[in-house]
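Quick one: the structure is below, questions incoming.
The other protein chains are all here in position, but one chain of the complex has been omitted.
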Amino acid sequence: MTSASDIDAVLAGFAADVGPEGPVSVCGGGTRRHVGGEVAPVTRELRAPAGIVAFEPAEMTVRVRAGTTVAELHEALAASGQRTALPERPGGTVGGALMVGESAIARLGLGPVRDALLQARYVCADGRVATGGAGTVKNVSGFDLCRLLVGSLGTLGLLGEALLRTVPIPESEAWFRLEAADPRQVWQRCRTANSILWDGSATWVLLSGYAPDTADDRAILGRLGDVADAGGPPALPPHRWSCTPAEAAAFAGGNGAAPNGASAGIDFVAEIGVGVVHASEPQPPRPAAPGVAELNRRMKETFDPTGRLNPGRDPLRRS
Amino acid sequence: MSPLLAAAARRLGRRSPRPEPAGEPDAALVAELRAAIGAERVRADAAARYLASRDASIYSEGTAGPLCFPVTTTQVSACVRIAADHGRAVVPRGAGTGLSGGAAPLGRPVVLSLTRMNELLSVDLDNGVAWVQPGMVNLELSRRLAPYGMHYAPDPSSQQACTIGGNVATNSGGPHCLAYGVTSAHVVALEVVLSDASVVTLGDLTAEPAGYDLRGAFVGSEGMCGITTAAAVRLTRNPAAVRTMLMAYDDVSTGAATVSAIIAGGIVPAALEMLDRRCISAVEDFAKAGYPRDAAAVLLVEVDGPAGGVAASADRVAEIARANGAVSVRVAADDDERARLWKGRKSAFGAVANILPDYYLHDTVVPRSRLVEVLEQVYEIADRYELTALNVFHAGDGNLHPILAFDARVPGTMERVHAAGREIIEASLAVGGALSGEHGIGVEKRDYMERMFSEADLDQQSRLRAAFDPHCRLNPGKVLPSAHSCADIGALRAADGKLWG
Partner (left out) sequence: MHLGLDDDELTSCVACGLCLPHCPTFVITGRDTESPRGRIALMRAVQDEGAPVTGEVLRSMETCVQCLGCETACPSGVPFGHLMEGTRAALAAEGHITPRWQRLGLRLLRHRRLLLAGSTLLALAGRLRLLPMRRLGLPARLPLRRGRHRASGSDVWLFTGCVMDAWQRHTHLAVQRVLEAAGVGVTPTAGAAPCCGALHAHAGLAPDAAAMARQVMAALSGDDRPVLVDSAGCGAAMKHYGRLLGTAEARDFSARVFDVHEWLADRLDALLDSRPAAPLELTVAVQDPCHLRHAQRSHEAVPVVLGPFVRELVTLDDDGLCCGAGGAYSMLEPELATAIRSRKTAAVERSGASVVASANPGCSLHLAAAGLDVRHPLELVAQALDSGGDG
């Protein structure tokens, strides 16, 4: 059980800072602080504790405090040939990545952020520390609080510490740029593609895996179009759209008539096979079905009856 | 309280349970259900209710009320609404292969069997998903996806019989979840009927749906948050290459050491399973998989993916195995041999019944590095209680499945079985483990939840459930210990002791 020894002094200190009442928010690197709305004024802003608590390569798990930057975490893991599915943004923290829930550019291979969280220790609205999930790589003991927390923008609980699943860093990893090719063909045919980005004409592909396999896929790319080495992904336009993979692969601007609502001349980079589209304008709002909106409201109300956690932010309003 | 909650409470409050005609329990309820979904889809007879009062577990504390076989989402919703009108709880049910009593009703609820909703609704290759109804059998789904070169990755041992709806409810795992992830990672969106009979879709096919991850919160909620009526599941491309290996060991600990060494070596096999000596013998008697009977333990390892990596990692795994004391390494030469090796593993639990008439299958998770230590304790505990312990488990993710085999007809045996089970759970929790890796909590481990979670933790879980089902109408009395689900107690009406006329 969550005994005193599980909640270390650092975590207990964080809980004490949060306290049992009054509006409070936690700021990570501030890289995505506008997602889901601005935090209401008069809110006390805290920082989550930082530091790696325990890294066990043979377990492929790492216990880390929420305020640790993802870059710092990945640097430590890389020494043992591992990493996580969390996106690295300059200054971005582990807690921020989990609470915002946006996936890394290599989601096609690494999976979504939500699957990376094995256990969360967080401060509840009443100021107590609670644990969701287990200290093992597999667990179905009770309701899945971890999944609920990822992407919750800190509105249900304030994350202090996370146990994350790690993955091995592949022996070969390189970006390629492809002209005059159908990106969907890349998705269907290249098994080592960890990321396929398409801007409407060119395609960038991150091949990642065992060297013989990435070499095979490199040859396939050559058959699909004109291929060249690329140093990395293209620059991404600032706004993030959530589309289906099919919509992303057919993404196009129009004169207000495009089904996705995009303007003519929109710049975009679509993540093929995933559905995230990085675009030069924000995604038009997509109202949630009334039943879903109601469930969201009930969830917030049940976990945070006084609305003190990150007031002003609402995952339904992310765009 | 929110306006909607308040309204719901008022509405529910007005609906006091209707009196039943004397001598005809549930007659009015049954009549309404029949009128709503068709007479032939509602069973109220003792035989049907007797069978709906149990699943594959040993738990059968309550009695099923009327048993409904809806075939559409609208019918599921109608059943939930009528049950609520009568102040009755609802328990959803798939194939009834669960081992923790999750589908075994408490009280005398309306039971919804979703077996008739078993269609593959659509295969959407552009979005990489298939929409299926909840009664679709797990293995049947993969069979139906085979023409597309795809499959559904989670493969619980009961996959030939268990349903997707049940998999969603228990967040099922399976051997191949080591590399591919459990059910939650393969469910993209869910259409569910909530306890107020409304129909909502949780999650959608877009990359990052707005709002809370209600889909993720729902998966694994053991039928207590809603009833799945359709699921969009992720299609997994069949691997280009597969290599399956069987390694034999002179003792369990060297086998377990190999497991840790493989993972530490940066290899995540598709599956990494272990069977101990007694299990090998039981399986061989049944499946003739060709497991070496003289080994103390075997590891079944499968690596899959693109051909180059498979070859490289298979070689590396074999190397690691030998370095860690494997006495033999056998690589399946073809699909037939591979199927035979897997048949041994997949038939293990049933095959145990060849040894003794009854068995109790446990399910705990421990950190991989503590496997050997806990296994030794399992044998010691079983010896102490004079029970036969067999071990077959997902070694790769530390998911132990100790089997205690016994003959329940010997007086006093069940007490020993439960006492030993308690100690096994304690031993797993003591090294930082979890109560369940894939069977779920259900009734079986409900009262152990306080051993793993604090008061605050359980309060949080209870809130998650309350947001979905504020009146505890769906599968009440499961998962959360009674102190944390007071409303559940209210929802449980005492079982009518006399089932048979």
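Going in written order, the chains are labelled A and B, and every chain counts its residues from 1.
The rule we apply is simple: contacts are C-beta pairs under 8 Å (C-beta built on N, C-alpha and C of every residue); 3 or more make two chains touch, one makes a residue touch a chain.
A quick note: this is a predicted structure, and the numbers were derived from the prediction, not measured.
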If I'm reading the header right, one chain is hidden. Which shown chains does it touch across the whole complex?
B
Can you tell me which of B:E284, B:E337, B:D358 or B:E376 touches the chain that was removed from the display?
B:D358
Candidates B:L29, B:V76, B:L106 or B:V137 - the one touching the absent chain:
B:V137
Touching the hidden chain in the complete assembly: which of B:N127, B:S158, B:S172 or B:T201 does that?
B:S158
Just the residue numbers, please: which parts of chain B touch the chain that's not shown?
43, 45-48, 50-52, 54-56, 69, 95-97, 113, 115-116, 118, 135, 137, 139-140, 143, 158, 160-162, 286-287, 347-354, 357-359, 408-409, 500-501
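Simple rule for what comes next: only the chains that are shown with their structure count from here on.
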How many angstrom lie between the centres of chain A and chain B, each centre taken as the mean Cα position?
28
Residues of chain A defined as touching chain B within the complex:
1-3, 56-60, 81-82, 101-103, 107, 111, 114-115, 124, 126, 128-132, 134-148, 150-152, 156-157, 167-169, 191-192, 209-213, 215-217, 240, 242-249, 271, 273-276, 286, 288-289, 291-303, 315-319
Chain A-touching residues of chain B, taken from the complex the two chains share
2, 4-5, 124, 126-128, 170-171, 173, 177, 181-182, 184-185, 194, 198-202, 204-217, 219-221, 225, 237, 240, 260-261, 263-264, 266-268, 305-309, 311-313, 365-369, 394, 397-399, 429, 432-441, 445, 449-454, 456-461, 463-468, 470, 479-480
